[in-house]
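A single protein chain has been omitted from the complex, and every remaining protein chain is retained in its original position.
Up next, chain A:
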Amino acid sequence: MTTSLSERGWQFGAIAVAALVLLPLASIIWIALTPTGDVWGHLLETVLPRSLWTTVLLMAGVGLTTAATGIGTAWLTTMCRFPGHRLMDWFLLIPLAVPTYIIAFAYVEVLDYTGPVQSAIRALFGFKTSRDYWFPEIRSLGGAIFVMGSVLYPYVYLTTRASFLIQSASILDVSRTLGASPFRLFFRIALPLARPAAAVGVSLALMECLNDIGAVTFFGVKTLTFSVYDTWLNRSSLGGAAQLALAMLVMVFALLWVERFGRRKQRFDQGSSKHRQPARFDLTGWRAAGAFLLCFLPVLAGFIVPGLLLADRASRRLDDLFGDTFLSAMWNSLSLALIASVMTVIVSVALAYSLRLKNVPVLRFGVRLAAIGYAIPGTVLAVGILVPLAALDNFVDAQMKTLFGIGTGLLLLGSGTGLIYAYMVRFLAVSYGQVEGGFGKISPHLDMAARTLGRTATKTLTQIHLPIIRPVLLSALLLTFVDCMKELPATILLRPFNFETLATTVFEAASREAFEDAALPSLAIVLVGLLPVIYLARTSASSFRTRISRRERAPGHGPLNSDGMA
């Protein structure tokens, strides 16, 4: 088969985009290999082994908590009926709106020696000093696992829940008919089927955890990310930082490999039309209460407690709400996140579709590498972008000066383009994962049919694929949007002059330990992040619902579960 012009265009474009995404990585590697000073000995001896070990522990902890919480709650909300299960269905997604640096900050406020909990304990038992009693230290590895687990489990919940929802009801029904108990059904049938989805969710959560700089800084947990940040900015050793960043890349590769390995036998095109809600388990009495509690606790920890605290503190500063600083930060955050997320989704579609058109090894490799941007700490990514972009800016400026006598200055960096670029690189994996999954569900037969009927590659995309995967595009857009809103470390370093976003406002207040000043912008980030999350939850649930009810209306299918669908 000859390759059409349109197909070749797609491939060329995709490779160009992948190269753009890889540029910061390449520049980091290049910096790492450029010898700088004598820090490496110290890093290798003390910093690297410790931070590596801390990171492994943190990731193990966060992996376990997010997996247990995410899978458990997904099973309960999709397979069981208990009072409030429909509410829980989307409530469980809400903590996704809370960035790790904000929840960490909030819990320090709540659980610190001077916070309400310990003050109450002292008042209750008459303790005078910290030496009179023991209280778990929130500024610790355990604390970091707790707060990160509390806001990152929705990644697992989201993917696993989707998997439970599309698992063929007949398999579950057959298993039940054959006498499988609910627990057996879960562990022997549903869980193995959902494993690839859960692995994807956990690896997303772990990458987020690997990237976090705010929470680990607050808690003094010296992960690799922290050390990269510290080595570059405190020890002024860009080379050393890049070398540590390379060590992180190894972990990221391992994570990505795990994700791929988990998915290797997964086939997403479930051609059958048996999307039918399997009969739910009706829970009553203490079981129902237990299920409710199990679903409620993560929301309590990940959203209600920090949310209430923020709301309380912000309510004392409501007059800031209409201040210029707050409003302009809000506008900057929203517009930046919108532009960046739209572009990221466009790029994801281009990459995924090119791979679908022709599975060229180079391209496949490039795409996989490009997804690593997600795991690069924003601070390091900022360096990786700053160096080549500034060089480009300076080059263009020099050319313009010699040719036309006009200086263009820092065209890209000064305009915030660098920042958008950084967001794209960082969050491509989020959106690409969704888009790729969406394409995966479209049977290749559709492509063949469309092409046989005379559509070009581009027309097939716009007329066939995009309409089919529209819900996926939307969810990719929303996830990326929220992530961009929350992004902090790269924003700090790449933003233009006099340019504050909500996240940088929070950071500035946080660096002064002025929780009161940080509360309102924090709350705004959470609330804005909340809207897409709710929307995401509602639409994904309702789209499943309509799809299923449509099928149920068709004759020849079993009776519909009384409450329709999740």
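Following the convention adopted for this analysis, a contact is a pair of C-beta atoms (placed from the backbone, for glycine too) under 8 Å apart; a residue touches a chain by one contact, two chains touch by 3 or more; residues count from 1.
In the analysis below, contacts and distances are computed from a predicted model.
You can't see one chain of this complex, but its UniProt record names it "Fe(3+) ABC transporter substrate-binding protein", from the set "HEAT repeat domain-containing protein", "Branched-chain amino acid transport system permease protein", "Fe(3+) ABC transporter substrate-binding protein" or "DsbE family thiol:disulfide interchange protein". Residue A:Val342 is the one among A:Val342, A:Val362, A:Met448 or A:Leu531 that touches the chain missing from this view. Of the listed positions A:Leu57, A:Leu193, A:Val387 or A:Leu446, the one in contact with the omitted chain in the full complex is A:Val387. Contact with the chain that does not appear here is found for just one residue of A:Gly13, A:Gly440 or A:Pro471, A:Gly13. Only one residue from A:Asn211, A:Thr225, A:Ser333 or A:Thr379 touches the chain missing from this view: A:Thr379.
For the chain left out of this panel, the touching residue among A:Arg161, A:Lys222 or A:Arg451 is A:Lys222.
Touching the missing chain, out of A:Gly290, A:Gly409 or A:Pro444, is residue A:Gly409. Within chain A, the residues in touch with the undisplayed chain are 6, 9-10, 12-13, 42, 46-47, 113-114, 119, 128-131, 137, 139-140, 218-220, 222, 229-230, 232-236, 238, 332, 335-336, 339, 342-343, 346-347, 349-350, 379, 382-383, 386-387, 390-391, 393-394, 397, 407, 409-411, 413-417, 419-420, 458, 492-493, 495-499, 508, 511-514, 516.
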